[in-house]
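The other protein chains are all here in position, but one chain of the complex has been omitted.
In this document, chain identifiers A, B and C correspond to the written order of the chains, with residue numbering beginning at 1 in each.
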Amino acid sequence: MAGNSFGELFRFTTWGESHGPAIGCVVDGVPPRLPLAEPDIQHWLDRRRPGQSKFTTQRREPDQVRILSGVFEGLTTGAPVSLMIENVDQRSKDYGAIKDQFRPGHADFTYQAKYGIRDYRGGGRASARETACRVAAGAIARKILGDSVVIRGALIQIGTDRIDPDASDWNEVDKNPFWCPDGKAAARWEDLLMETRKRGSSLGAVIEVAASDVPAGLGEPVYDKLDADLAKAMMSINAVKGVEIGAGFRAAELSGEENADEMRIGNDGNPIFLSNQAGGILGGISSGQDVVVRFAVKPTSSILTPRRSVDRFGNDVEVVTKGRHDPCVGIRAVPVGEAMMAIVLADHLLRHRALAGTI
Amino acid sequence: MAGNSFGELFRFTTWGESHGPAIGCVVDGVPPRLPLAEPDIQHWLDRRRPGQSKFTTQRREPDQVRILSGVFEGLTTGAPVSLMIENVDQRSKDYGAIKDQFRPGHADFTYQAKYGIRDYRGGGRASARETACRVAAGAIARKILGDSVVIRGALIQIGTDRIDPDASDWNEVDKNPFWCPDGKAAARWEDLLMETRKRGSSLGAVIEVAASDVPAGLGEPVYDKLDADLAKAMMSINAVKGVEIGAGFRAAELSGEENADEMRIGNDGNPIFLSNQAGGILGGISSGQDVVVRFAVKPTSSILTPRRSVDRFGNDVEVVTKGRHDPCVGIRAVPVGEAMMAIVLADHLLRHRALAGTI
Amino acid sequence: MAGNSFGELFRFTTWGESHGPAIGCVVDGVPPRLPLAEPDIQHWLDRRRPGQSKFTTQRREPDQVRILSGVFEGLTTGAPVSLMIENVDQRSKDYGAIKDQFRPGHADFTYQAKYGIRDYRGGGRASARETACRVAAGAIARKILGDSVVIRGALIQIGTDRIDPDASDWNEVDKNPFWCPDGKAAARWEDLLMETRKRGSSLGAVIEVAASDVPAGLGEPVYDKLDADLAKAMMSINAVKGVEIGAGFRAAELSGEENADEMRIGNDGNPIFLSNQAGGILGGISSGQDVVVRFAVKPTSSILTPRRSVDRFGNDVEVVTKGRHDPCVGIRAVPVGEAMMAIVLADHLLRHRALAGTI
Partner (left out) sequence: MAGNSFGELFRFTTWGESHGPAIGCVVDGVPPRLPLAEPDIQHWLDRRRPGQSKFTTQRREPDQVRILSGVFEGLTTGAPVSLMIENVDQRSKDYGAIKDQFRPGHADFTYQAKYGIRDYRGGGRASARETACRVAAGAIARKILGDSVVIRGALIQIGTDRIDPDASDWNEVDKNPFWCPDGKAAARWEDLLMETRKRGSSLGAVIEVAASDVPAGLGEPVYDKLDADLAKAMMSINAVKGVEIGAGFRAAELSGEENADEMRIGNDGNPIFLSNQAGGILGGISSGQDVVVRFAVKPTSSILTPRRSVDRFGNDVEVVTKGRHDPCVGIRAVPVGEAMMAIVLADHLLRHRALAGTI
């Protein structure tokens, strides 16, 4: 209710601040007898880990996860799975200036307004460090979905530079530090980000996440539509400002004829769709097509150019963000978006199973 | 849990099908001693009511709301408020064809896949008729917010024709049948929709909803961010395919310098923002600026052109949607978007009050 | 959240006041394709209906239920089922005295303290009339459980007069106006209640509800134990002051040897229990034995003897409750307790199915 939990049946609660002793999450609603060990989770955390390329924050966190409960002899027991990641590289620092100033574009001002107190060290609870817990919970969600459901994320735009959709290839994604599915775009971005970083500036990005082999029937009308929950899931990620499903905002520009995906009976006797403007969701329920979601990440506000702001005492100030930061925080949002997709699907799989009694 | 409820503290549950005897909702979490009578709700329902112009569905529903509980001597009592709207114009019709066919772009296929049964009359539970209940609940939410919070919605794009932002004027919105804030665009749309209707086709739209004088501090990090809940709220409206906050997807194209809203101490000694790329939300919490959300509505799939589809028995079929339908369902989504904004804000106002003990 | 809903997956919300136009409930989480018609629900409502014997309130309510949604061609669709019962016999009455006085033992004082307003007509929302909605929701819960699970309730004590456990016979329950399983006790109670009614006094009661053929495995440790949810369910019924499971309070008086139910392998190769002190629940999870719960109902405070109280304006007053009331409200609590048992079991059946994927 205070907002640190996500999901209904597959439900996790995260805790921890950027510069506290640790961060972690408790995952409740994990079905029993799933094989689960720390490496299963570590695998996905390593994809998100900071400091892996020159294009992401230089904070060095091993992000080593520990399973503290809910697993016995290699299998989940149905009890809550508690995961903990210690914070190692909370570089000691003089927060003298920042502690009373509100950095533009950050949550400093609003946390102060809401709570009348704020842990200003590294952004406290508002830090993107929290997303490590999402990735960890996502690893368990994937176990529920099973291997048949494949979830893939990609960065498809940095600043105004968008990939060529015709050149998009999932196999390219792991070959560059951007999770970019278009090799040529990746090459351009390398220069773009080097230059952006030198200027101490930052760029936004657009991420696409697709899930294939999702069974038809997931999603609870009317308010917990699959797309509604995906929208909430993605919008809850730090710095996200927009979410769309399938054709998304472009759907507004199509005619009814262009937009509605036609169907035919396939060779195997089952219905097939001839296009996927819907992004795999009709009436809030998965159709069996690929579930496709995109989200926009704003450029980080941690930049070197001085910006006008105010402090807690009602004074005008100039703020410059020093320290280690990402020129494009969108890059590290890719594994987070994948995790949130897995989480939403796993939750709805359990919800569907409860009521429909199938799948 | 089965998805027919929305909100946490201000929480309503809707029920009813397009062609059943009635639709309605139960609103729980209404603070006591608010003045409330049927006309307070009817006022907003009338704005959404079908059959008001030649550009919306010709179904004739008076949409007369009844308050069945929770109000005593003109004041709310703290007990749940039950609202009911009888269905009057469920035109009798031969559903022979449609009952076994899956209309492309509709929820027919997915409801069948999920439930193994489907009320095919007028879309059943998936009908946009359900949104009348949202508008009714929204009327109560506005009572909680009080008169100081002003919520306004507008249609800012139909098909590819977007309003001129510089010509946008809230005062125009009530002067045309489109809720369009740009008089010239409204004139163009009149022609555009007449022509679209004649062709039996349909167009998508983009709606903007803004709330002013929202107190700073609303929104619960990390998962129940104000923008995350707005995203879910809007995406849960029928036919919506994308949601964005403030600069939205355009934020991806900005630099950190352009995107972060600077601050200064205003003449009254309080902080003011010099721009509003953030759409009034930072770190998931309202900043006191206008809360701005936009969403894209796809063109309705109820069109006259025959479309390829399949039936329940595994046969290829051609589907033509006859009957009364909107050439642009986005128009009637405007009051619905306003209602959902009011609902999300009211819920978060109560949530904030519980924990922070202020406002 | 405001407390008018019960259940997690099988979840219903009730609304309505004693003297409003109607009462009703919305049941969400009803699995699709269950046969359901109004007589299925009416059957159970008729058991609870007031005015059926001289020992219960003389208010004459037909309690005719209408299904307004969620059923199509005789089957549930997975959409919410909205049920409504019109209030017919809200006898017009002068509330002049009662409207400002707090009746001892009633919720008048606390509703006023909580809400600063109160619908004083017939107890408003606090009236036991609300329990008709529980019985209606319980009828749907029974459909989920199926015919194999048998739920039976009985009155086992009125005032200090308890049945003889050795003479208890479920077949007796329907043969007397008390749901009493002991024919001799029923005969005694007839005199006891006639005499109590003449004096304008009232008596408390104890009810036992048992469910047989409940599958093992229902209940979610640690906080949503099956017994914890049953305790909440029963304690939420009007006038209930105590709840116990199996041996209940008597368990405190037993030794470990006496209390722990031993097990043996039965003739069919399955484990059987040799006693049922546990009331069918171990560690919060059903064991496959009969689930047995008992609850105590206080004597109604609506009595003819003048009682000392105060009014809203700070004056001492004498209160006499006139009108039609039950000498033993516990009698009509029997079908309500049965309904709550069905509701808790159905909810946990769905919850178990979601996570364990079995049953």
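Convention: contacts are C-beta pairs under 8 Å (C-beta built on N, C-alpha and C of every residue); 3 or more make two chains touch, one makes a residue touch a chain.
No experiment lies behind these values; they were computed from the predicted model shown.
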{"item": "Given C:G74, C:G96 or C:G269, the one touching the chain that is not displayed", "value": "C:G269"}
{"item": "Residue of C:Q42, C:T77 or C:Q157 in touch with the missing chain, whole complex considered", "value": "C:Q157"}
{"item": "Contacting the left-out chain in the complete assembly, out of A:D28, A:D63, A:D290 or A:D311", "value": "A:D28"}
{"item": "Touch criterion as defined above, residue of C:Q90, C:S168 or C:N259 at the omitted chain", "value": "C:N259"}
{"item": "Option from C:V297, C:I331 or C:L345 whose C-beta touches the chain left out", "value": "C:V297"}
{"item": "Missing-partner contacts on chain A, residue numbers", "value": "1-5, 8-9, 11, 13-17, 20-24, 26, 28-30, 32-33, 66, 68-70, 72, 75, 77-82, 114-119, 124-125"}
{"item": "Residues in chain B touching the chain absent from view", "value": "1, 9, 29, 31-32, 78-79, 221, 350-351, 353-357"}
{"item": "Absent chain, residues of chain C that touch it", "value": "1-6, 8, 14, 102, 104-107, 109-111, 113-116, 125-126, 130, 157, 159-160, 196, 201-206, 216-225, 227-236, 238, 240-265, 269, 271, 274, 277-279, 281-288, 296-303, 305, 307-310, 314-316, 330, 351-352, 355-356"}
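In this text, only the chains that are shown with their structure count from here on.
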{"item": "Geometric centre distance via CA averages, chain C-chain B, whole Å", "value": "39"}
{"item": "Distance from the mean Cα position of chain C to that of chain A, given in whole angstrom", "value": "46"}
{"item": "CA centroid of chain A to CA centroid of chain B, Å", "value": "26"}
{"item": "Contacts with 2+ other chains: residues of chain C", "value": "1, 9, 29, 32, 78-79"}
